[in-house]
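Apart from one protein chain that is not included, each protein chain of the complex appears where it belongs.
By letter and in written order, the chains are A, B and C; residue numbering begins at 1 in each of them.
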Amino acid sequence: MPMPEWLRSRKGAQTEEPAQWMKCPSCGELLYKSDLKANHEICMKCGHYFRMHAPDRIVSLVDGDFTELGAEIEPGDPLGWVDKRPYPDKLQSDREKSGLSEAVVTGFGAVGGFTVGLGVMDFYFRGGTMGTVVGDRVALLFERARERKLPVVLFTASGGARMEEGMLALMQLAKTTQAVERFRRDGLYYIAVLTDPTTGGVSASFAFQAHVVVAEAGAAIGFAGRRVIEQTIRQKLPENFQRAEFLLEHGAIDMVVERPKLKETLVRLLDYGVGAAQGASPNGRAR
Amino acid sequence: MPMPEWLRSRKGAQTEEPAQWMKCPSCGELLYKSDLKANHEICMKCGHYFRMHAPDRIVSLVDGDFTELGAEIEPGDPLGWVDKRPYPDKLQSDREKSGLSEAVVTGFGAVGGFTVGLGVMDFYFRGGTMGTVVGDRVALLFERARERKLPVVLFTASGGARMEEGMLALMQLAKTTQAVERFRRDGLYYIAVLTDPTTGGVSASFAFQAHVVVAEAGAAIGFAGRRVIEQTIRQKLPENFQRAEFLLEHGAIDMVVERPKLKETLVRLLDYGVGAAQGASPNGRAR
Amino acid sequence: MNPIVDREKGLIELGRRIEELKTLSATQNVDLSTQIAALEAEYAKIQQEIFGSLTPWQRVNMARHPKRPTAAEYIAKLDAFDELHGDRFFRDDPAVIAGFAKLRGRRVVVVGQQRGRDTKENVRVNFGMVTPEGYRKVRRLFELASHLGLPIVTFVDTKGADPGIGSEERAQSEAIASCLYALAESRVPSVSTIVGEGGSGGALALGLTDRIIMLQHSIYSVAGPEAAAAILFSDATKAPEAAASLRLTSDDAVLLGIADEVIGEPLGGAHRDKDATIELVLNAIERHLAELAPWTPERLQEARYRKYRQIGAWRARTAPSEQGPR
Partner (left out) sequence: MNPIVDREKGLIELGRRIEELKTLSATQNVDLSTQIAALEAEYAKIQQEIFGSLTPWQRVNMARHPKRPTAAEYIAKLDAFDELHGDRFFRDDPAVIAGFAKLRGRRVVVVGQQRGRDTKENVRVNFGMVTPEGYRKVRRLFELASHLGLPIVTFVDTKGADPGIGSEERAQSEAIASCLYALAESRVPSVSTIVGEGGSGGALALGLTDRIIMLQHSIYSVAGPEAAAAILFSDATKAPEAAASLRLTSDDAVLLGIADEVIGEPLGGAHRDKDATIELVLNAIERHLAELAPWTPERLQEARYRKYRQIGAWRARTAPSEQGPR
């Protein structure tokens, strides 16, 4: 499936100077980018899942076009933040690297024939952290989907709330929760897909507020970061700790899906809920 | 406080030939019945809680009179049950021993000024087991309290569903649950007080469906009986297992209350919920 | 050893000989039709003797037959199934299989208790005894179904809820009570099918439904016959007598006004023709769901309330009323 023109343009800088090769961070194998893409960005040698860019993910899911929502909501620097670099510089360089204006892309598209509100977070932009723009875009997605009585599918990938926006970033947990709650209260259907990594404030808000919580195979998911826990307990954690499969065993998520089967699984999950909702009289209960 | 005449008459046989002494099953001490009663039926020597008869419990709680509900619902023998003795014989002898027609007494009375639907189970009648009559009386209590928009306080003491009524007894879990659910859906307030012992079908239905679950100190509370578990795991259980204090630690109940403080605690709990309900706009959510 | 399995042995051996003769007749081109017919007549006679009328205790053992189709086998015959896992709190209990499904094209939420088919599976699924985590998964799926407007379909098959230390520590009673509550408040049609053993509150947690279907040789019981015998007859070997007293068969369930429909089983039990049995069960569920589909949530709740409300009140001839002090 070709990438819609608008998405190609969003990727900007990245697509203009394409490197031919990628090195697998897990096994070290050198991989042709085009082969990797054809293989759902999974290492052909060791099965390592590369983290996907939001536009690539969208293209891999939508049947045809995608109508973006909230692109005008752009980041500012509400606190005048400076650490080793000023915050606006960091935003600018991530913008150039990723071709995205922020860490989430939201909009409407069809997935296997079901029109949905679709949100995809991008770990390559500020580690997928949630600041005011991510909060606004996610809230707007749920609000518009609610107006149109459409289901929402949201892909998370986040290191948590964005420190450079301080308390304002923290409050995005409240904002997004409210938007999800209002959406669900109307009997509408929300599927979250947790990809690597989903931690901190995103994990502790809309990621776990979905009707169905799907995780991509191998994804690290948790509240506290692995290093924080290791520092606290002063011992190394087992390799599978906080992995999707670990969470499945511990009852935290509904299912673990391998990337090549993700779209077909989503289409089936949409079919159950959307098909039902067409003839349903939702009772307004939230859970 | 004197026992209302009607309650005295219900106690029947028991009050006519009163034994002067009771032997404490825990420490062996011989206790004057009148002293024991004055001490809330707690052994003066070792603090053992004697299981209370329903009429005594009601008298210890209500401010004045008590209007009984559902006394006409009397037990039958739906399955024609015979084991070592026919079921009707067992019912008849428990009736004579306890002065009660079944294992629960339900009705309306005032507790510290709050008119409530009050139900009290009696372990001395068939081990407090729930058959169709207990199911009917408990359901009726919630239905009538719902009509009158009054809170319900229910004291449980039960070995579970009554085997001699087979499948019919099992279905009382469904009946009572529905009555509780309809009652709660109207925004009304339900407090359960779990006394020794509360197990099996009663524990797994209305006992744990209350807004506030209080347990009397030391009460054994659980789903499976202690002996069943010991047989399954082939080892002895610790003494505190399934005790009220154990459940409190494991988060299963709201509070453990000593018997002498039970009435004042209930009055305070009623005050919070009833006072609120007077000015409340309940939202219909169940939990 | 299950007594039914014992009794079946001769019959299965006879069946094998008939098959051998048939093969021989076909491959060697000899006419053995007289011998075959005679053996077949004998087979039918023995089968009728053994299974024509079963005592309650025999039916208990039929309900527990290790080859009897389990929830997973019914679910495997649905048009589609996507399993959903976990209670969101503690653990995914494999003794409960649950998820979205399509039954004869109808979207449903399905929840089943999974008895093991062999020792290995039995260890994995804790012999079909559900833990609090399992019931909390069940409750979550009931609430999900109600929220999305999907009917609830359950397959009941357990000798009872798990009686272990951990289950008591994690509030087994509360977990079962919450399942019952979720079914009582649900606003969607619900149908339960007792496919094997419906043991006590641990079974009913999946059974407070608008319709109750029972397989002919399934049982629904307030307590296990062994436990009842130990307690009431002071003799655990009197389980057969207790089984009769408990009135736990599907016929009893109809007489007592509890089961809405009984699905007949092949002579010899459901496992003698799994496919046909499962087909009949799924047809029956679909028939009930189709009937309930147009009902409003209010009508469903009202009918469900009345269904369970009327089970009991055995001596009350007059309408109950309040009685003041006397």
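In the analysis below, a residue touches a chain if its C-beta (ideal position, glycine included) is under 8 Å from a C-beta of that chain, and two chains touch if they have at least 3 such contacts.
Just so you know, these numbers come straight off a predicted model, no measurement behind them.
> What are the shown chains in contact with the chain that isn't displayed?
Visible chains that the missing one touches: A, B, C.
> Considering the whole complex, which of A:Lys37, A:Arg51 or A:Arg185 touches the chain not shown?
Per the contact definition at the top, the residue touching the missing chain is A:Arg185.
> Of the residues A:Gly99, A:Pro151, A:Gly201 or A:Gly218, which one touches the chain left out of the display?
Selected residue, touching the omitted chain: A:Gly201.
> Check the options A:Met22, A:Ala110 or A:Leu168 and report the residue that touches the missing chain.
A:Leu168
> Just name the one of B:Lys33, B:Arg227 or B:Arg268 that touches the chain not displayed here.
Considering the complete complex, B:Arg268 is the one touching the chain left out.
> State which residues belonging to chain C touch the missing partner chain.
88-90, 132, 136, 170-171, 174
> Which chain A residues touch the hidden chain?
Listed in rising order, the touching residues are 4-6, 9, 65-79, 81-84, 107-108, 131-133, 135-136, 139-140, 144, 161-175, 177-182, 185, 199-201, 203-209, 221-224, 228-229, 232-233, 237, 241-242, 247, 250-252, 286-287.
> Going by the touch rule given at the top, which residues of chain B touch the chain that is not shown?
Chain B touches the chain not shown through residues 184, 187, 189, 208, 211-212, 248-255, 265, 268-269, 271-273, 275-277, 279-283, 285-287.
As a convention for this text, only the chains that are shown with their structure count from here on.
> What whole-number Å value describes the gap between the mean CA coordinates of chain A and chain C?
A distance of 42 Å separates the two centres.
> So, what's the distance in Å between the C-alpha centres of chain B and chain A?
52
> Give me the residue numbers in chain B that touch at least two other chains, ranges are fine.
In chain B, 286 touch at least two other chains.
> Listing for chain C: what residues touch at least two other chains?
Residue numbers touching two or more other chains: 185.
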